[in-house]
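Removed from the display is one protein chain of the complex; every other protein chain stays in position.
Chain nomenclature is as follows: A and B, assigned in order of appearance, with residue numbering initiated at 1 for each chain independently.
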Amino acid sequence: MAKYSLKRLGMALLTLLVVASLTFLLMNSIPGSPWLSEKSPSQATIDALNEKYGMDKPVIVQLGKYLENLVKGDMGVSLKMQKNRPVVDIIKEMFPVSASIGFFAVLWATLVGVTLGCLAAYNRGKWIDSLLRVICTIGISMPTFVIASLLLTTFAGSNEALRFFPTIFNASLGIKAYILPCLALGLYPMCYTARQSRSSMLDALGQDYIKTARAKGLRNPVIIFKHALRNALIPVITYLGPEIAFAFCGGFVVETVFSVPGLGRYFIQSILNRDYPVIMGTTIFLAAFIIIMNFFVDLLYKAVDPRISYSEGGK
Amino acid sequence: MSERIKRARFGSMQPDIENLLELTAEDFAPATDEQKEGFTVDRESTSYWKDAWRRLKQNKVAIVALGVIFLYIIFAFIGPMLVPYGYDEFNKGAENLYPWHYSIEDKAILDSVSGDDDARLAAALEAAETEKGSALSSIEIAKIKATIKSTKLDIGEFKKENGIHLQPFGYSTGELKRIEAGEKVFPHVFGTDKYGRDIMVRLMIGTRVSMLIGICAALLVLLIGATYGSISGFAGGRVDSIMMRVVELIYSMPEVLVVLLLSTALKPALLAFQNSGDGPMQNLVGLMGPNLISLFVAFGLLYWVTMARIIRGQILQLKEQEFVTAAKALGASSGRIIRRHLLPNCVGQIVVTTCLQIPEAIFLESFLSFLGVGVSAPMTSLGSMAADALKGVQTYGYRLVIPAVILSVMILSLNLFGDGLRDALDPRLKK
Partner (left out) sequence: MNNINENKLLEIKDLRVSFFTPAGEVKAVAGISYDLGYGEVMGIVGESGSGKSVEAYSIMGLLQSPGEIIGGSITFEGEDVLAYSDNQMVDFRGNKVAMIFQNPMTCLNPVYTIGNQLTEALRAHNKDISAADAHKKAVEMLELVGINNIEKRMKQYPHEFSGGMRQRVMIAMGLICSPKLLIADEPTTALDVTIQAQILELMKDLQKKTKMGIIFITHNLGVVAEICDKVSVMYAGRIVEQGSVNDIFYKPAHPYTLGLLRSMPRVDAEEYERLIPIEGTPVDMCCPPEGCLFAPRCESCMQICLKKSPPYVELGDGHRSACWLRVQENMNNKEEQANG
């Protein structure tokens, strides 16, 4: 287990390094210096700025310096949006909002998704299965922004009778403020999880060991909850990784629609405003978050499945 | 459980021995081979594709989805030819039209009775305030608001009494006058936006853009993924394990972040290139817009890994089978074996994966366009139309709902058809 974890950790760090370098190099390849896009400053000012931010050195040196600073927790300062404020501070302020929305979205999506999936598998071929199938297929066919904006116009729109929620996110409202964003963000992963768990439940129910369990004279609930469910849940865990990634990237849209002051919306604004240090910092931070989450999901997967022998390294 | 026993549908198999005595010697004469041959009727054997097509035809949902996809193709590719408006054409005097209208007379009547709601509210408030002599409490304001609202209901009644109905499609007053004068004016079926652009034409073009992006991205993924996967699977050993490490690396990268990053980074470079001259490449870049190009780059760089994995898995499985060994023994080259023996055998999987890649690409495109980093003006897409509509959503809700529905139904049909195709092509479900 330890060896596998180390190997997997190495892979995660390598991915992170690639993402960080890619981010830096891509941002550096942009022609013209970042100072040009506003008012045209004088050449002397540009030189001074370049020197101040170390931009007169070769790219490789700059990359090294940037990575070194990254490790120290320094991501530079915002150039435009909140001038001279450290990017790390911005992330510290904004991320908790995004994280709580993301967390609750993943939570309800997984719980409800797995339940519905098992329900559908157990009632295979009956009307409830068909109904859930229709709902879930529609669910995975609606882009998050569609879901989000439809929810917004319906439950926070001009129709007074249905106006249960604020149009603009207001953290002081507590849980009420989070309901619509979490609902919108979780719907797609919920439907996806439901489809996945339905098929993996059906797969498990068709296995030989279920036949054995039946032949042993076990009762149906025992067969389903003890023998089938545990096996069916293992593949569902693998979807948690992409789901977390989805929750944070889908957060860009949801936060934009509901005007949530989270990192996702800020990231999009920084892209539209071309605030390069913020773009870089946020990208690397979110990428690191997703990669680390994936790492833990992977370990979890190995931990619940006794078949995996850790020396193999897994596939 | 007792219901499990159904009545036997035919008689007992144990024959009555006594009856057998009626048999003649002729009965015991040997049967010829032909007679034996003709004894059993085998089911007609069908080819893989014929069988798949038969199953697909039985799947009503998939067939309906296919029909919807055809309608979309007509809508997106033939539609714009039939509508006399351009997608970026400003129709003066026809700004902000709803997809419905009142006839000129009805409108005149309505204008005369309704007036401005807000103005009436303000007037009522002022009157109440002067009457009371001090500022109004919130309860009093709410009361007055409610009264104003109730008079609004009267207008609904009024419409009914006078037989005033909404007419379908949007026309500006100017256009209605031209119709009265005997001119033929094409309606704005879904209304117009704030610049007076016809929404239906924009939807058609947006759908076309989304579909083209979906198809091109899927083909790109297919090309790269199939090549990479088949080489990796066929080579095996060290090459395979290195190639799969790369796939693993790319797989663990958060795609959406990289796409956003690429579009940010490539935009200035592409814009510079576009302005550098007037060659065909520059025109192409200009036509697609830098965001779209970064989208394709991202697909080419990141999204092929799933396809590569699937194909590699298939090839690894097929490689062990006898017909490949036979081909090898006959001295066929590796390239030939991949092309002639391996790829045709995993073509079902490839078709399904490609088919399901299309909605995924459309999904991503609309996501990016919605955030403002996808398809850029003057080109339009369903995602950017929805994003534009979000600002005025309280008044012009239909501008958000229509592209959202069109997009969702398109992705739904593609998903359903892809699912149906997978069921039809999956030999494991063969009966």
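Everything below uses one rule, namely that a residue touches a chain if its C-beta (ideal position, glycine included) is under 8 Å from a C-beta of that chain, and two chains touch if they have at least 3 such contacts.
Quantities reported herein were computed from a predicted structural model and do not represent experimental measurements.
Which of A:85, A:176 or A:211 touches the hidden chain is settled by the complete complex: it is A:211. The omitted chain makes contact with just one of the residues A:74, A:203 or A:305: A:305. For chain A, the residues touching the absent chain in the complete assembly are 207-209, 211-219, 222, 226-227, 230-231, 234, 304-307, 309. Summarising the interface, chain B meets the missing chain with residues 1-2, 4-9, 12-15, 17, 20-21, 23, 26-31, 35-37, 39-43, 431.
Criterion: only the chains that are shown with their structure count from here on.
Rounded to a whole number, the gap between the C-alpha centres of chain A and chain B is 23 angstrom. The touching residues of chain A, when paired with chain B in their complex, are 11-12, 14-15, 18-19, 22-23, 26-27, 29-32, 137-138, 140-146, 149-150, 152-153, 157-158, 245, 248-249, 252-253, 256-257, 267-268, 271-272, 274, 279, 283, 286-287, 290-291, 294. Against chain A, the residues of chain B that register as touching in their complex are 248-249, 252-254, 256-258, 260-265, 268-269, 272, 359, 363, 366-367, 370-373, 383, 386-387, 390, 393-394, 397, 400-401, 404, 407-409, 411-412, 415-416, 419.
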